[in-house]
Structures are given as structure tokens and as C-alpha cells.
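Omission of a single protein chain aside, the complex is shown with its protein chains in their original locations.
The first chain written gets the first letter, and so on, giving A and B; residue counts start at 1 in each chain.
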Amino acid sequence: MFGYEVAVQAAIDAGAESMFGYPITPTCEILSGWANSGKKCLQTEDEIAAGFEVCGAAMAGEKSFTASAGPGHILLQDSFSMAEAMRLPAVLIAGQRGGPSSGTVIYSQQEVMLACFGGNGEGMRLVYSPSSVIELYQLIRRAFNESWQYRYPAVVLTDGYVLKTRQPVDLSVFKDIKNIPPANLVPEGKNIHWPNIYTSEEELNTILEQNKKDYDNISGEVESFENYKTEDAEILLIAHGIIGAVAKMAVEELRQKGIKAGLFRPITLRPFPRKELNNVCCWKCIKRVVVVESSFGQLARLVHEQLAQEVSVSLSYFQRPGLGIESDEVVEFVKKLEI
Amino acid sequence: MTESKTNLAKFCAGCGHPIVLMMLHKILKDKKLEAKAVLGLDIGCSLLAWNYLPINTFQTHHGRVVPTMVGFKRVRKDSVSMAYVGDGGAYAIGLQSLFHAALRDEPVVVFVVNNTVYGMTGGQTAPTTLVGQVTPTSPDGFGGVPLHGPEVLKQVANKDAFIARAAVNDPKQMLEFITKAIEAQNAGHFALVEFLSFCPTNWRTTGVDTLKRLDDMRQSYSCGVL
Partner (left out) sequence: MLFKILISGDGGQGVQTMADIISQAAFSKDYFVSYVPNYGLEQRGGSSLAYLQISDDAVAYPKFSSPDVLLIMSDEARGRVSDYIGKSASIFDIKDYLEYLNENNVNKISYNVFFLGLLAKILDDNKIGLSKEIFSVLEKKLGKKPNWEENKRYYLLGSK
């Protein structure tokens, strides 16, 4: 199946009833795929409307989502900020493309900051980064479940390569995943009075502190990672999304060359698997950490933020903004490192 | 999110919003629609209605109340979904979505409270500001073209959509149009009622002058069903 077909199937299996979206490469096929699925679909006048329609549907108690990329992802920050403020389970499948501006319609890992911290809030979102078509399916299922269970907006941050890649997939292994049911956020006759603006700084601060507390409480349940051959690694690669898969291959190739490499792959970027990152980075065997990404450091920024002060590691960066990365490039880079 | 509690009305003395909201409440109550009613608010003085009526009410973003209610109504078909917005939220930043909602004949009721200025931020020009009107952003008098929202939307709306304009000093017409707007939604169509309203705070008028200015507005914005 193509990545975009899997995305549509995952949303269907997750119990989504509607999609609102605006065509933008590389996510157009998700919109048209959904439109042909028999489920409710609306092509909107822009991504702003799409995002707010998803919010409205969520408030009305229906699982709804949108898909976008690049400039559309920017426009979605308006609605996703509202979703952050009002704890709405809005779901976005973001297919990263080159940026800034129109960039390319193809691929990048340059929307990490946008997905994690876009808008005028504090990044209390759930952000998932799949490294394969099959993981795309899994994480979309999780996005719907966890956003409804914990009431934070969710972004499945993929890219134009994964969405347009065709791979053999066996979805039957997932047939037993249970769906969290949607909740009626505005029950008839309940008389809800629901603001997102407050009179004083103190009022806002109190609400934010509570939202943060809730967010920190769920981190244990939500944060996910993959540790690959890190126990005795001297070179630790950190990568996410499709580059995570590439980095895994690089680990294999390096090991064959006698270099003890390992991979720490965050699967959730928000909440970031901080504890495990620090755990791994503390291991005495590690001589160098290399952050590998198709951006000028958006993943690295997250890593920096999460590294505890006491953890001292030597960091190197392999950055190719807007460009795909192949495993042999990573291998060459590591071989040339002076350690 | 709060349950209904005693409202500390934050509208200025002489504001048109409480009049519109009172009329709306009367209709909802008379027709026993309070439970099914859902009122979405825009930004600006409209947001002050967030805890005003004993019905489900929520704030949204500037210019985004219409798409939010479109999404809501599509799920809850039996709700009375209303978007409550000022002239700026409706005809400037939110015009795109309002236009397309009318074009698609989305069954939402849009109430536009038009006072020709951006009230909450201090009276700057709005799409409905009249030629020559002096505001903080048109100190030499407004030189643009006032937007007649309902007239524009009428061009693209379904023939069974309900589009009208009333003034806040005409309660009979207000009640009639609110009723018809809700009926249009029940019949599956788009509805918009623009209320010509006053803002004595930013108009810097009092009493009789305020009413006179409202009557002047009626020279440019005609009341009735389009």
C-alpha cells in the first residue's frame, strides 16, 4: 500500500468520521482517498477553515482530522493554538515538504518546530514521527486514541517520501487495537460557557499550570522511543521519522565495519522521551552523539532542550535541510569523525 | 470551561450587543430551543457574550467562528448552531469562510453585529465604516468603500437561504428575522442577519446623538429581507 492509503485506512480504523482539508502536496491523496472512502469529507476554502471545522466537529463529539503540509501547516497553527488552549482532540497528518515558504513539494524534516511548538502556546501537543509506512498506521491510530483520551491536539508528522512510498504492509496485526470513544464536549442543555481568553495574567497562568501538570502526568503513557544497539554503543545516532530508518541501516553498516554504533529514535517528539534519552546518553561507552536530520537542527534543538545538565555528551550534527539522506552518507560522516 | 454562573455584564453602557442577545434569547426561550442552541463567538466585543445567556456558548478565534460552527453543525444536525460575530470578524478577516459557507449553503445562522468600528480595540475602521468617518486609523476620514455584506452574500447564496438586515432600535424586525433565520437553518439552509448596532463608546456619542447616528447608518445600509 502507498503511505497515503495506509493513512486513510488508519483514520478509518481509528473511528474518524470526517475529514476537512485543502489540497496541498504531498497530502492531496489523503484528502481524495478519504473523499472516496464513503466517509464525510469536505474540501474547504483554505486550511484555516479546515482546522476550525475539525475543532468544531471535535467539540460536537466527532473524531475528525485534517492533513496538510508546509504553508498549509502554518495556517493550521491558528486552529491548533485554539485546540491547545481549549484541550480539543484535533488531529493533523502533516506531510513535511521543503521549506521555508513553498520550498519543495517533496520532502524535508523542517516542520518539527511547527508541529511541536507552532502557534502562540507552549507546545502542549502530541507529536508522533513514524519511520515507516507501517508505523504511520500505528501512530495515526495512537494519535486519535491519545488525543481523545488526554485532550491535546495531535500531529502525526510524516513527510512526502513516506506518504508516497509503496511498501508491503500487513495491517491485520493491528486488528485488535481498541478505539477510545469520542466524548461529547458540548452536551445538549448543559449550558457550557467555554472561553479561551481571560481577563488577567493570573487567570491564564493558573490554567496553563494545570494544563502543564496534566501534560506531564501523561508523559509516561505517551512518550515512545526505539533503542537500537545502544547498550555498548560508542557512536550514538539520534534521528526521527524516515531518517530514523536510515540511521538504523547506518548502525548496521557501521557495526559491520567494526564501529560500535547505536540509534536512539524518538517516536514521539512531544512529549519527548526525555528520561530515556538522558539514560542512554549517560552510558559511559558513548564517545559521540550524532543528530541526523533533513533540517538545520530542528531535531537537535529538541535534543538540546531535553538533555539534562549533568549529562555531558559530545554532539555532532549531520544536517541536510530539505534533502533526503542515505545510510552510506551517515556512515562516511561517522567514519570521518575525530574522536 | 465553566458551568453557567451569574453574569457580570461587561458590555459598555449603551451597547447594542445586549439588545441583540436579549432578542435572541427571547426567541430561543419562546420556541423552547435553549437546550439545542449552541452559540459560537468571534473575537472583539462579541466574546463578552461567553457567559451571558443560559445556553451552550464558546469562544473561537477572530474570523473563525463561522467555520467552527460549520464543523459543529455538520456533526450535530439537530442543534441550533449560531455564529455571533462583529462586522470585522464577518467581513474582513472572516469573509473568506463566511462567503464559502453561504456558497455551500451551510445550515448555520450567522448574526453579524455591525457598528462600523472595531469596538474592543478602540474604534478602528471596519469593512462597514462609512465614507468620511473619523477613527483612530482614518484620522482624516475614511476614504474606502463600505462593504454591504448581506448584499454580497445574496449573490451566491441559495435561493432559500435567509439573508436580512435589521436595526437594534427595531425590535419587531429583529425578532422576526431571528425567527426566520432559525427556520431557514431547520430547513437546511444558510442564514445571516446583520444588525445595525451602536457603539457610543467609540462613536463618542450619547443618547439622542447615538440614535441619530444609527438612523444615519440606515441611509447606507437598508433594512429588510434581501
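Quick notes on this one:
Here, a contact is a pair of C-beta atoms (placed from the backbone, for glycine too) under 8 Å apart; a residue touches a chain by one contact, two chains touch by 3 or more.
Note that the coordinates shown come from a computational prediction; the quantities given were computed from them, not determined experimentally.
Screening A:Ile197, A:Ile218 or A:Leu307 against the full complex identifies A:Ile197 as the residue touching the chain left out. Only one of B:Leu33, B:Met120 or B:Leu175 touches the absent chain when the whole complex is considered: B:Met120. Although one chain is hidden here, its contacts on subunit A can still be listed: residues 197, 199-200, 202.
Residues of subunit B in contact with the chain left out of this view: 10-13, 45, 47-48, 119-120, 122, 201-202.
Everything below uses one rule, namely that only the chains that are shown with their structure count from here on.
Subunit A and subunit B, compared by their mean Cα positions, are separated by 39 Å. Here subunit A touches subunit B in the complex through residues 17-18, 20, 40, 42, 44-46, 48-50, 52-62, 64, 78-79, 81-82, 86, 186-197, going by the rule given at the top. The touching residues of subunit B, counted against subunit A in their complex, run 1-5, 34-36, 38, 40, 43, 47, 50-51, 54-61, 64, 67-76, 79, 96-97, 99-100.
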